[in-house]
Every structure is written in C-alpha cells, then in structure tokens.
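Every protein chain but one is kept in place in this view of the complex.
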Amino acid sequence: MLLIPCPYCNEKRPEIEFAYAGEAHLVRPSDPATTSDEAWMTFLYLRDNPRGEHAERWRHIHGCGRFFNAIRDTYEDRFITTYKAGEPRPSVEGDA
Amino acid sequence: MSGFRLDEGGRVDRAAPLTFTFDGRRLSGYRGDTLASALLANGVHLVGRSFKYHRPRGILAAGAEEPNALIQVERGGARTEPNIRATQLDLYDGLQVASQNRWPSLQRDIGAVNDVANKLFPSGFYYKTFMWPRSFWERLYEPFIRAAAGLGRAPDAGDPDTYASRYAHCDVLVVGAGAAGIAAALSASATGARVMLVDEQAGIGGWLLAEPSARMDGEAPDAWLEHARAELASRNVVVLSRTTAIGHYHDNFVVLSERLSDHLANPGEGMPRERLWRVRAGQVVLAQGALERPLVFGGNDRPGVMLAGAARTYLHRYGVRVGDRVVVVTSDDSAYGAALELAATETVVSAIIDVRDHPPTEVVERARHAGVEVLAGWTVTETQGRQRVHLVKAEPLAGGPSRTFHCDAVLMSGGWTPSVHLYSHARGKVAWRDDLGAFVPGEPVAGVRTAGAGNGSFALADAVAEAAEAGAAAATNAGFASDPASFAVEAGDHAAFGSRLVEPAATARRGRAFVDFQNDVTAKDIGLAVREGYRSIEHVKRYTTTGMATDQGKTSNINALALAAGALGSDIPAVGLTTFRPPYTPTTFGAIAGNHADETFDVQRKTAIDSWAEENGAVFEPVGQWRRARHFPQAGEDMDAAVRRECRATRTTAGMFDGSTLGKIEVIGPDAAEFIHRLYTNPILKLGVGRCRYGIMLGEDGFIRDDGVIGRLADDHFHVTTTTGGAASVMASLEDYTQTEWPDLDVWLTSITEQWAVIGVTGPKAREIIAPLIDDIDLSPDAFPHMSVREGHLRGMPTRLFRISFSGELGFEINVPSRFGRAVWEAVLEAGEPHGVCPYGTEAIHVLRAEKGFIITGQDTDGTVTPRDAGLEWAIGKKKTDFVGMRSLSRPDMLADGRKQLVGLLTDEPSVVLEEGAQIVADRNIEPPCVPIGHVTSAYYSDAAGRSIALALVEDGRGRMGDTLHVPMPDRTIPVKVTDTVFYDPEGERLHD
Partner (left out) sequence: MTEPSSGFAARSHLDGKRFESAEAGRLSLEPAPFQRRYHVRVRPGDIEGVSAALGFDLPTSIGAVTTSSGAKALCLGPDEWFVLAEDLLSGLGGGDAALAGRISWVEVSDRDVGLRLSGTDAAATLAAGCPLDLTRLATPGCVRTVFEGVQIVVLKSSEADFEVSAVGSFAPYIWTILERAARQNEAVRNAGDGD
C-alpha cells in the first residue's frame, strides 16, 4: 500500500484514503456547442497510456477531500510528485 | 522416552512431558518440541506421501521451508486443517495429527501405484497423457484426477475461530530475530526509535539456538538471549514471535501473520487464532537468514534423508538424534559440524561424502581426527529402504568402483541460499555471487537494509556486525541518530561455511533425483522441459510445476535453476530467478479476511425505520450496502400476494414507504442554481423557491448516470436527491466539478442523506392522513401543488415536506431528523390507520413506478442510454446551450437509427411475467445464433393493469409500436407486443388532486 503525499495536507497518507480520478490536464472545451465532433470525441475518449511518467488526477477522498494532480510512474507504481489542482504540470527529474 | 532423545541439552522442558497422537498412535514429547522434533525423538521419519507419486516422505528440514512433512491437524469439528508443516507446529498436550495423501494407511498406500507408473507422469503430463481418446476426458480422466488431486482434507464447515487484525507503526522493523536481527534491533532501539522485531519461530535466537558453543559477549547463547530479551523489553521494542512477515509492499508496508493460539492445548475464551499486523515502518532491516539446499541425487527423497543443518537443529535445540547411523553427503563445510556433533553422541557417522574434489584441508582433517571417514570427490548415487533409508551407494564423481554404507539417516547439504524473499517483494533486484553459489540482495531499496546470512554474510561475527550497522543506520535515517552496538562474537566450534554451488547434474546420475519434493519434480523433468523447447525459467517452472507447491520452492529453486541453466547451456545469472511473490508462507484466509468476517464481512446499512420493518415482518433485500424492506407479507401471503395487496392499497387509499436511503445533497451558495443548471439536463435557473423539478444527470458522454428531484429551498439553497445507489458517486462527481472544472462558482455541497429520515405517503388519502400532523404548511392543492417543497413543522418537529410522486398517485415525502424517523413513522402510521394506510416495500415501489413508465437508473438504463433513448427528451432544457453531456447528444452515433429505445411490452398471455434480462428477437423462427434486438429491463405483474407489464430496451423500439416480438426462453418462446411505457393513468390526472 503506497503512501501518497497530499499537497493540501502536506503529509504522506495511505493509499486507501485516495481515489484515482483519471488523466490530468484534460480541459473541457469552453464552448462545447461549437466544438467539432472530432475534438469532442478526443476530449471524451482519447487518453494517454504511457509506460512511465503519467499526469493523473487523484482525490484525497477520505482525507481533506481535495482533488489534486500527480506525476506517477506507471511502470514502478511510484508517485514522483503531487501538486494542487490548477497548478501547471511540473517538470520532474528524467523529463526530456 | 525413546533412545533418540538425549538425556540433556536442547531447549525442551523434560519436566513437562506431553502426549500426542499421530495417525491414532499415541506418542510422547516435551514442551518446547515441534511435532517434527517429537516424531524424530520417537524414531518416526515416515510422515507422509508425496503429491504425485505417493512416495513415502520424511522430515527434510526444521523450519518454514519444509516441503515434505505436511500433516493434517485435528482440533475437533471444523477445526481441521491440512498441509501444516510439522516443523513449525508447536507440540501441545493432546495434539492430534494425521498424515496426508495416503489410503488406506501411510504404510500401505494404494496411490503408490503412481510411483510404479511414473513414466506416465512426466512433467506436463496433464497436457499429454490424458488427451486420448477425447471422450474419456469427462467421464474418466477428469473425475479420476479430481479425486486424486489435492493434499489433505479441507474442513466442510465454517471456520469457528476468530482472527484479529490491526495496523501498527514503527520507525524500524526488523524481520528475523536471529543473532543478526537482535543485533539490529539493539542498535536501532538505543536512541528512542520505535522498533519492532519479529520472527516466525516460537522465540528469538534463530540459528544461534543450534550453536551452543558460540559465545556472544562471552556468554553462551541462552544467557545472552535472556539478556538481549530484557534489554529489548526495557526499550519498549515490540518483539513478536510465531509471527511471519508474509509480504513487503510499497513504502515499507509489511504484513505480518502472528499465530496466537495454534500452539495452545486450550486457547482461552475469545482468543483469536491469528492476528494480522499491517505494519507501516519507516525503515526495515531484513535479517531473514538463509535456507539450506538439498543435494540432487537418486533417492534423495527417501525418509531419513534430511538437511544437515536441520539435523543440527534437532540435536541442539530439541536434544534429538535423527538416527543411530548416519551418512553425510555435502558440498558445504557446515555439514561437517553436523557430522562431528552427532559423532560426539551415540550416533555413528559412517562417512562424510564430499562432492567437492578439494574440500578445505582443515575441515577434512578435523573429521578424520574424530575418526570419521571423508570421501572427497564422491557422491551418493542411490538410496535404498522401503519406508526409511537403510543403505546408500556412493561412487567417485570421476568414476570408479562404488561403495555402500548402511545407515538410518542421510544428512545432506548443497550449501545455503540467502532468504531474499522480502527484499524481492520490495522490488529489490538480486545479484548472483558465484563464490557463494547464491543470489544475494543487489542494489539497495530505499528504506530497506539487508543483513546477516540473508545478505550472504554467513559467519556469525560478520552477520552480527553487519546487522548492528544496518540497525543503527536505519534508526539514524528514521531520525534517531544511533551508533552500531558492538558485540564480542566467538563463532561456534563447527561454524565454517563455505561452498560453491555444485552442479546438480553432476550428482543426479542415477535413479530419480528429486528437485522439488513437494511437487515431485525430478532432475530429469527439468531436462525434459528444456528439451521440449522451454527456454524461460518462468515457463520451465510452470511446465514442470517446480517451485509451485505450498513451499514455493524454498529448498528447490536454485537447484532447478542450475539444472535448467545447465540444460540450456547457459549460466545461472543469465537464466535468472523466478519472481518471489507474497505470501512468504501459506497464510489462512481467516487472517487475510481479518475484520471482514461474520457480521462485518461488509457494511450493512440500516435506516432509522429499519427496526420497525424488522419487528413487523418485513422481508428485506440488499440495495447496495443498504438493506431495504422488500415487502411486508401477512399470514399466508407469498411475495406476489403481498406486493399486489400493497400496490392495490396504495392506489385505492394510501401506502407509506421508507425512502430514507435516497441520496440527499444540500447545495448552497450564490452560484448554486447555476451549478445545478450545468450539471442537470433540466432548466434550473428559473425554478421558483418552494418548487421541485425532476432532474437527469448525464456523464459527459451523454449517457444517463443518475436522476432525482431538485428542490429549491431559497435562491441560494437547494435540496437535491439522488438514487440510493448513486448517492456517493453523484456527490463525488459534483465535488469534482466544483473543485476542478468550475472553481469560479461559489457553491458548496454537504451530504445530508442520513440527516433526514424520509417517510413517503402516497395515494388518494395521503393528504388526509398527514394533514393532522403538519403544523404550519398549507397542504391545499393550490398552495402546495405537485412538485413543491416546504419547510415547516410536524408536531413541533422540523420537517422538509416534498409533494412529489414516484407512484403516480398524490404523494408526499416527509423529511424529519433521522433520530426521530421511527417515532414519526409510527405517528404517521397511526394517523393513517383509520384510512387503511398500508406500509409497502421496494418491490411495490418498483411495480407502481413501472406502471407509470418511470425508469430506475441502473435497471432500465445501463450506461449506454441517452435521455432520448429513454423517452425523456422532455426533461432536457430546450434553451440550454450547455450542460454536462449535452454536446455528446448531438454526436452522429447518438442520432443514428438503430439505437435501443425504451418501450413497453405486453405478453400475449396476460398472466405471463417476463424475466428481467431476457433477450428479445424479432423473428421467432430464426436459427441460432440469433442476434437479439433488445432485452427486458423491468417486468412485473401489475394489479392496476390486471395483467403483466414490462419495460424493455429495443432497437428502434418506438418505431415498432404494435409489432409482435419474441422472448425466447429455455422452455418456450414468448410472444410480446410493443407498447408505450405508461400502463396506468397516462394523463397523470391522479397526481394533481
């Protein structure tokens, strides 16, 4: 069971307090009505599935309740960093 | 007591004799014995039959690695457990055990015919031998194999024991309480760190208990351990014995299984059998020690053939000689110790057969000086003896005449394998050390240190120094700066370790040389697998099943790997090790289940009114984690009759139901209306205060997720209901949108599902029934029309009163604070009794709503249904430009023909009720495979309609009105007519009275 650093609580908390919430930094089109079918389909269904660093949304659902973002290594299942919702994706060691 | 027990020595209590039975035979032992040591003291080596060939098997080892001595423990009734390692079972008075895998008896076993026919059962036999003729598989082969498969006998009743489970936290966890682990714990605990020290054995000491001549700080092991124990206790170190670290997971989460009562003759009342510790450690020191390897030679599985180190353990720890006349065969110096120490007792050591050409001179000289013959460069090729070894044949590896030796025990050592299991669980990568012939921990894992024999440091002084260093470093890393404790260590008299792995192929010259004892895998099987084309060690393992038994190959993996590498013409590091996975030793389901057993298997949620339903004969059904009253049968009624009565009463007078499980969310804030407007399909901005609206929530993909009622209590204040099952996910979804999508909106959410108990009163008399109870709300139709909400009081009690309906009748939902739910329920019931009010359950709710064509999300929808598909386009705000999921509704797929649409179905025979989930076809005569065009989502007998009704999702359903479709069932095909979804009061007149 992982320890996940919550950027709001400022401490590492056990994985069972958290819920995964999908890929991070997907932006809902600001005007869906004028968004093309293609662009809307991409927003709905196309997701990255990298082996390695992945930007993800998590929620400290059984803690402070906040959604936040994380860079997780999907191969090692290891959290590289976490940051508050709304903050840009940080560059982490190993990034090109 | 038999002649195999020494008069003194060992850690058994000779003043505390115990009796036990083995296969019904009464035997005796002492407190402090394991079952294995007590059996050996009685001269018993034959303890079981092997899995595949039913070969007689004895005790190989003295600890957790034991592959052979698996027995069935009988504690009466359901307390029977198979596959317990005799080497780890502490003896208690009255213990009853039985051997396994034999019939009719251990000595005369019919299944041993498999051994004679062993050529039928090579590796992979189950892929080849029983293939033809094909028809034999079901009738003959499979039943036979099933009957023969398995070891031991599973209990046939529920487990009567309880199991404890807890979390624990420490700065440093030390796994393994041998000399190394103790040194680590003493070093780690010196400066205030919280330390846990755990060991799978009955006490601390580990290998030190079999080294009586070693000295620690000038003391004999017993005295030193006593002092160490006191010192650890004074520092509040948690010392757990009989506790196996079964898995090492992320971030030093280590799971321990503690055996609490299996060693007790009479566990106290309420005593849990085991306790699972879920430990989060800052730092971990692994001092797991090492396991001795067998040598691979013909007949190495015969009872009496055992590991040399185990023989030393039995001698020193339990005061038991494993035989009167022994032969030692070894590739490691350490076995010389076993030979010489046994030779110092009544036991005669006939010879030491060293498979190395040039064992260290000093070691050999010492043996010869003690009068023991040493044959260097020789190996054992064969053993004889029906149920115990009585003779071995040996020959020079380079060839030459063989010799035979009479004996009643053979002690073997193929060197030592460091236990890297937990290090590997923690994703450490092992490294091969050719000088040891073993894998050892390679690159360090963050927060994990390895020390002692488990790290390849076999010599006592090295192990202790390394572990003290590791313990101090761990404490320092955890924030408790500490220096390694120093210990004056004198190795025991025969402490020499030194070996390289001797190619098992060199010693496996004749006969059947076993690699994996428990799964009956021989050296030849490994060779066969390679010849048949298997290259990966993972494939060789699975094809031969080597390492796949309950011991997970603790004694066999390296030998199997060496054989595979040899056959492949490769070297061991290139072939690589199979993956270690938790648990380290077999673990009971009871321990794993922990708190999730019996009435806390899962949460069962009950409403405030549940107790009334229970007292009044309700039949319950689970709805998610809730239990809900399904119906309230009266004497002589079955469910159908009860539900018809409940429905009829509701339509003719009034019914009442417990709606408390519905999800409820309080939405507050200046932007509350805007927020709900964006989340639901319906227009919300202009919803008046005091009014309600039915709302549908979609996913962004346009499919229906949930529905409920949105009530506006004030401009900035809403009470929103969700389905029972959707409460948590809707709440999470709303939070997601407030936090991440529209953080600019000022809106806050609170789950109030259980703040309010909900009492639904519905039917023509509903208003008359509740009117006398309501203090300050005008219930007249004009003042309080359908789809309204008011806050007021019910006999002084604050209430939120909704006028809504899921039944199509005049309906009210009374929300009162939960703690008064039952009292108010009873007050309403009392008020309603003169009117004939009838409590009804979920089944009647479902029938009443289906009669009106109201959907249940998750039953009539399945995550692929749009509002249009469900016939709910009317609930979409026509002027809205956006809401969650709106854009998806105009995607081409959503507008295409052929989508499944919700329709009604009427069977030609009114009394026939369809099965929910049944498939629907257009043409009754088509041949299979026929493509269904839809399925039944809801089906009931409707009292109001006087016939059966159903809802279904059917391709282009609304274009098929009046058509006849077919529902094929196993016994017949049922014709149905497609209809509208509303079966009762289509104009909705009854709602507005």
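Chains here go by letter, A and B, matching the order in which they are written, and residues are numbered from 1 within each.
As a working rule, contacts are C-beta pairs under 8 Å (C-beta built on N, C-alpha and C of every residue); 3 or more make two chains touch, one makes a residue touch a chain.
What you are looking at is a predicted structure, and each value in this text was computed from that prediction instead of being measured.
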In the full complex, displayed partners of the excluded chain: A, B
Contacting the left-out chain in the complete assembly, out of B:23, B:746 or B:955: B:746
Which of B:143, B:400, B:670 or B:898 contacts the chain that the document leaves out: B:670
Given B:138, B:156, B:443 or B:599, the one touching the chain that is not displayed: B:599
Residue among B:3, B:622, B:781 or B:798 that touches the chain left out of view: B:798
Residues of chain B in contact with the chain not shown: 162, 164-169, 260-261, 264, 267-272, 275, 278, 280, 595-596, 599-600, 603-608, 611, 626, 666, 668-670, 716, 746, 748-756, 793-798, 817-824, 827
Absent chain, residues of chain A that touch it: 8-10, 13-14, 16-17, 62-66
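Convention: only the chains that are shown with their structure count from here on.
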Centre-to-centre distance between chain B and chain A (centres being mean Cα positions), rounded to whole Å: 29
Chain A residues touching chain B - in the complex, by the definition given at the top: 1-3, 12, 14-15, 19, 21, 28-29, 31-33, 35, 37, 40-41, 43-44, 57, 59, 61, 65-67, 76-78, 85-86
Touching residues on chain B, where the partner in the complex is chain A: 249-251, 253, 278, 280, 427, 700-701, 732, 735-736, 739-741, 743, 881-882, 886-888, 891-892
